[in-house]
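Structure in structure tokens, see below.
With one protein chain held back, the other chains of the complex are shown just where they sit.
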Amino acid sequence: MKIRTPSTATGDRLILLAVVLLAAIWIAPIVWVVGLSFKPNEVLMRTTGGLVSPPFTLKNYTDILNSSAVFGWMLNSAIVAIGQMTLTLILASLTGYGFARTNFPGKRPLFLLTLVALAVPEQAIIVPLHTMFATLDLHNTYIALITPRLAFPFGVLLMTQYFRAISPEIEEAALLDNASRLRIFIFIVLPLSVPAQATLGIYTFLHAWNDYFWPLVSATRPEMYTLTVGLASMQTNFAQTEGLGFLMAQAVFAGLPVLVLYLFFQRHIVAAVAGAPTR
Amino acid sequence: MSGAILPAPSQRTATTGSGIGMSAWANMFFVLPYIIVVVALVIAPLFLGIWLSFQDYDMLGGWAGGVAFENYTNLFSDRIFLGTIRNTLLFVVMTTPAFVVVGLFLAITLNSHLRRHAVLRSVFFASSVLSVTVVTLVWRLVYLPNQGLLASVTNLLGLPGIDPVTSETWALPGVAVVTVWWIIGLPMTLFLAALQQIPKEIYEAAALDRASRWATLTSITLPSIRRTIVVVTLLEVILQFQLFGQALLITGGGPDNRSRPMVQFIYETGFRDLQVGFAAAASQVLFALMLVAAIVQFWVGRSRDER
Amino acid sequence: MKIQKVFAALLAGTAAFATPAAAQPKTEITFARFFGACEADYGNSQDVAHARGECGVMTTLVNLFNATNKDNILVKPQIIEWGPYYQQLNARLSAHDIPAVAVMHSAQLGDYVRYVEPLDDMLKEAGIDAADFTPNARNAVTVGGKIYAMPWDTHSWLWHFNVGLFKKAGLVDAQGQPIIPTTVDEMIAQSKQMKERTGKNYIDIATSTPGDFANSSRSFYSWLYDQGGTIFPSGYEKADFKSPEVLAAIRPFELLAKAGTITRGLDSGGGLSTFLNGEAAIYLSGTWRIDDFLAAQAKPDSPLHEGYTTRVFPSLFKTQTVWTDNHTWVLPKGGTNPAQHKAALVFIKFLWDHNADWARGGGHLPARQSLMAGYAKLPLRNFIVELTNYGKALPHEARRQFGFQSMIGEEIANVINTGKTAEQAADAMQERSVGLLRGR
Partner (left out) sequence: MGGLSLRGLSKSYGSLDIMRDLSLEIADGEFAVFLGPSGCGKSTLLRMVAGLEAPTSGEIHLGNRRIDAIAPGERGVAMVFQNYALYPHMTVKQNMAFGLRNVGTPRDEIASKIAIAAKMLEIAHLLDRKPGQLSGGQRQRVAIGRAIVKQPEVFLFDEPLSNLDAALRSRTRIELARLHQRVQSTMIFVTHDQVEAMTMATRIVVMNHGRIEQVGAPMEIYRKPSTRFVASFIGSPSMNFLPVVQAGESDGRALVRLADGTVVATEILSASVPRSGEMTLGVRAEHVTPGSGTAARVDVVERLGERTLVYAIVDDGSTIVYDEPGDVAPAIGEHVRLSLDPANVMLFDAAGLAYHAEPRA
């Protein structure tokens, strides 16, 4: 009690130290990836150490950029990821609000259905899903690339929880302000859920962007490849031994857009709504 | 606070009828689009999968008719499969607490507008943007016996060598470490979003009450985000039950089947060995386990809620 | 459905950007393959003679064909990563999204035989002389007496030697060539001598990931065939891993592991760099690595500079055989209309005519007997050229060959990495084979 102030300062420093140490562990492999991406593949066949010593090369990156299809794949990935993110956010928000704040016949069983869907492993449905889309002749379309991931029960659960935590008085105030349920949803509830939206948005985007197996079996025409499938198709059969630098460059190339997106979004995760300084 | 005075929203509206805004039936339109999607894209394929699990169906060899429970009886006499259940459960038990604790620690520590905190958040998120292929490639370099980074460090410190690739004991923990490293960004971000919902005034009040850091954590922060902790735990359990790529690409499930997860078994039997019906049965077992885990957690979270 | 249509219409606009402008009325055929893409290095190059590596040769071959064929045919490659290639192919077959021409390992052919066109007549029609197939290639594409694929190569399993280490260990003959062990005991003795004299491991093998498990099983099959052994003594619905031959084929790994003269827990990158850095005497890998090591040998700072050579995976038993596999081209059923079908035949004939380029640039043994003499003139190929006569593969009747390869490889990796005995491994293989052969 009495000596709190100094101990808090020490505690702060200790925690910061722990975080910085942890961050060092976290960033080391990433630095390694970036470092490897600038090394010639032949050198990497012998050693993956010596990151700071020459030779360096940009060839791994120029090899990617020289592929005529790569920007088409990137566009595909962007369409798929943005489409999936947007639609998931809309679906999850609407549904989360419906479950959190409204009532209707059959709400309980429908919420249970969501929970059940949550527990369905991807592997359990991928074969039937592929067959379904084949029957509908939808493979090699954006619809097939986007829709299978829209049923994202976790998103619904997350939004439900988040909406529940918003004070009901605010909505009641809006109700008394003559706002319709939809207006309340759009003008009050959605803006208040920005941190959750940003989180869910990043996650779905990342998931869609990095997805591999489904686009692999669904988009078989090279012009419909996503970036992950396209980049992987460029790898030779011995990529892991002969093309390590190239692989790493691909990883950096494919990861960069998501990282940029995160940097953009994280302002909203640590948002201005509740986090605005009171003073 | 208001929650204590006002009845829960669902309770309130339950007796409302047409009293407030829209009618009850109309509210269903909030969830209807999603329900349609989930039925068409999850529930329907799930039932197809369940049907498949009772068939002898080879992806290329074709359909050889129903076999009743044969796929299931075969599964439960398959030592490899039983091993994957053990591995999967162990893995969930290893990683989920790590995700929650580390994620929480990072979120609480880095929840501010400070520039250096923003940078650190990005660092912890950055690993998530890598694909599993690259993540495992790098970590295999770390884990390489004798020459890898880990071996160098343990040698330097004079510790006994930990060799996740060839050790039956360390294989699964090795995969777990990679997994936590890879996707800690998600729980951290979820916790950050939840922390944003705690009103600043509560912390100010606590500061005025001269609450210690620990007291603030245990009596304000944790209770305020308890629901999120439940949700994150649930999510991580669900996600980690579906461990696949990291195990496949780091250890291949070995040594001696000690790190092969259920999904790898499903993948190998279904997609490599083409035994779709058999793999479907294994999928249903995984589904059942995950469902039980989800229900138990939801029930635990809920019963605490009601107290 | 309606929403889907609206959505599709909306997206169609966007898709138009991603789709290259429609080509002239050419006969387009799809060409599914792995081997990677290397536009950066080969772009639109048609210089097949100077292409190096599998990717380079395939890319320039298709470029050349598209530029020069007289039948107005356009081959559209659909390139997929090697790892999930067959999973994707399965998905495509079940979705009736079928390529006109596809690459296939001969080990897989048995599983796919009812999905691909029998080619006896078509090869004739295309002007491909099946009599020119090497014995190994003929065997590889023939199922039940019929040809189902055009063979493209034979690849096989070798010992790659660091001759310098062998010299240092005193294990070279008068000509300075490594002494090749002929029995298990000799091999173990050599390995111990190597370790004593040089401190280096004798055998370098990658054993830690699924991609690497093939390394152990290829070795296993080779030693099994050397004894005339089989894992299918009584039909293909039941495997037998209890025979003395099976145990004898696993035993060398157990002994090497006990002697501590084999690398443990390396992945493919680690295995390769171990050899390239002169940290092990013998690298277990395939025909496809020869050119890499020759290139390394040429560099003065390379530990291989003192000498590199290769031999067919040595028999430690009564006869010399070796595991082989083949890249082949198949025409999946339903992948073509009549015009495309004709075009596909023109294309595989073109490939057939360029088999020598593949052998030279890709490093594999050619599928054509008539090219063997020329191939043997390439560096070190004289040591391996004979293997197309005696190399063996599992019969096509054996199902789930991929599964067996992984399973056997994994169990042998356990012997190497975790000290299991040959008997324990064989028992595990026996048990797991039941699951693999279950169903259909």
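Worth pointing out:
For clarity, chains are labelled A, B and C in written order, and residue numbers in each chain start from 1.
We adopt the following convention: a residue touches a chain if its C-beta (ideal position, glycine included) is under 8 Å from a C-beta of that chain, and two chains touch if they have at least 3 such contacts.
Only a predicted model underlies this, so the values are computations on that prediction, with no experimental measurement involved.
When you scan A:Leu16, A:Met74, A:Ala179 or A:Leu263 for touch with the missing chain, the hit is A:Ala179.
Mapped onto chain A, contacts with the missing chain fall at residues 167, 169-170, 172-180, 183, 187-188, 191-192, 194, 273-274, 276-278.
By our rule, only the chains that are shown with their structure count from here on.
Chain contacts in this assembly form a complete graph, since each chain touches every other chain.
The most distant chain from chain A is C, comparing centres defined as mean Cα coordinates. One inter-chain figure worth recording: chain A and chain B are separated by 15 Å, centre to centre, where each centre is the mean of the chain's CA atoms.
Multi-chain contact residues of chain B (touching two or more other chains): 137, 141.
Shown for chain A are the residues in touch with two or more other chains, namely 48, 131, 232, 240, 244. Contact residues on chain B toward chain C in their complex (touch as defined above): 56-62, 64, 74, 78-80, 137, 140-141, 144-145, 147, 163, 165-168, 248-256, 268-269, 271-275, 277-278. Within the complex, the chain C residues that touch chain A are 4, 7-8, 11, 14-15, 17-20, 34-41, 43, 53-55, 76-84, 87-88, 91-92, 94-97, 211, 267-269, 272-273, 276-277, 288, 292.
If you check the complex, the residues on chain A that touch chain B are 1, 4, 8, 11, 15-16, 19-20, 22-23, 25-30, 32-33, 48, 91-92, 94-95, 97-107, 110, 113-125, 127-129, 131-132, 147-148, 150-151, 153-154, 156-158, 161-162, 164-169, 175, 180-181, 185, 195-196, 198-199, 202-203, 206, 210, 212, 228, 232, 240, 244, 247-248, 250-251, 254-256, 258-259, 262-263, 266, 269-271, 273-275, 277-278.
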